[in-house]
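All remarks here apply to the structure that follows.
All protein chains but one are shown at their positions in the complex.
Just so it is clear, A and B label the chains in written order, and each chain counts residues from 1 on its own.
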Amino acid sequence: MDFIIAKYNYWIYIILMMVGFYAMIAKTNLIKKIIGMNIFQTAIILFFVSIAYKKGGATLPILTSADAHGEHAIQVAQYLNPLPHVLMLTAIVVSIATLGVALAIAIMMYRKYNTLEEDEILKAIK
Amino acid sequence: MYGTIDMPDWGDPNSPASIHVSPQYITNAATETATPNLVTAVLADYRGYDTLGETVVIFTAGMACILLLRRRGEGKKTRR
Partner (left out) sequence: MIIEQAPALIVIIVLMSAVATPLIGWLRKDLCYFWVILALLASTLCSVSVLNTVMHEGVIHYSMGGWLPPWGIEYVIDHLNAMMLVLITGTSLLVAIYSRRSLEAELPDRTVYFYTLFLLQVTGFLGIVITGDVFNLFVFLEIASLSGYALIATGEEGAPLAAFRYIILGTIGACFYLLGVGYLYMVTGSLNMADLAKILPGLYGSKVVIVAFAFFMVGIALKMALFPLHMWLPDAYTKAPSAASALIAPLMTKIAVYIMLRIMFTVFRPYFSVDLLPVTKILLYAGIIAIFMGAVMALAQRNFKRMLCYIVIAEVGYMVGGVGIANAVAMKGAILHILNDVVMTLGLFAVAGILAYKMKNNEITAFDNIFKKMPFTMAAFLVVALSVIGVPPTCGFFSKWYLIQGSVIAGNWIFVVALLFSSLVNVVLFFRVIEIGYYDFGVSGSGHTHEDCSAVSEAPLSMLIPTFIVAAAIILIGLYNQSILINIINFAVPKL
């Protein structure tokens, strides 16, 4: 059981991802699917950020003024890993963009069929 | 779930992710980029191209929304 406890953060994100995945596939309301997609993407983002953490009092990856002026050598273990944060900024932006386009399509469909249930729209098309 | 067995522990400062590429970012960023905020230094400088891509993503989404949501005939009224 030891590995579960040491890595419990990973289990949390897996559960969150499954919730989002289920919502995307199983629900028929378009908005619920979109929200599920967002949960799914957020879980992945959380996972990435959790990679960056360093135990032992690491602070944010912003150099204090003493370090920034090069007065003494910077201790790497004192600062969090900045790279995953960077990647996730991009991923958050991408997920918002996808959310926007998905919602625009949902608005298009609502204007036309006046409903947001997928099965009713399918019936209306046929 | 199967994969979590071999993952490095949470918060391990010696994990490969923290050792390989990032230390260079942390130690050299102040001298090479003159930015104390490391996230910005990586985002705008070392990986600036990704930020450009991200901006393009926003632009694409904006254009997509305009393309999808304009009602017919509205364009004619707002032009000229």
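One rule holds in what follows: contacts are C-beta pairs under 8 Å (C-beta built on N, C-alpha and C of every residue); 3 or more make two chains touch, one makes a residue touch a chain.
All values derive from a computational prediction rather than experimental measurement.
In the complete complex, the non-displayed chain touches which residues of subunit B?
Residues of subunit B in touch with the missing chain: 2-3, 5-8, 15-22, 24-25, 45-50, 53-54, 56-57, 59-61, 63-64, 66-68, 70, 72-73, 75-76.
Provide the residue numbers of subunit A that touch the chain removed from this figure.
Residues 21, 24-25, 30, 33, 37, 40-41, 44, 47-48, 51, 83-84, 87, 90-91, 94, 97-98, 101-102, 104-106, 108-109, 112, 118, 121-122, 125 of subunit A touch the chain that is not shown.
Everything that follows uses one rule, which is that only the chains that are shown with their structure count from here on.
Mind checking the centre-to-centre distance between subunit A and subunit B? Centres are C-alpha means, answer in whole Å.
Distance between chain centres, rounded to whole Å: 13 Å.
Contact residues on subunit A for subunit B in the complex?
3-4, 6-11, 14, 50-56, 58, 61-65, 67-70, 73-74, 76-77, 79, 81-87, 89-90, 93-94, 96-98, 100-101, 104-105, 107-108
For subunit B, which residues are in contact with subunit A within the complex?
Going by the criterion above, the answer is residues 1, 4-5, 7, 9-13, 15, 17-18, 21-23, 25-27, 29-31, 36-39, 41-43, 47, 50-51, 53-54, 57-58, 60-62, 64-65, 68-69.
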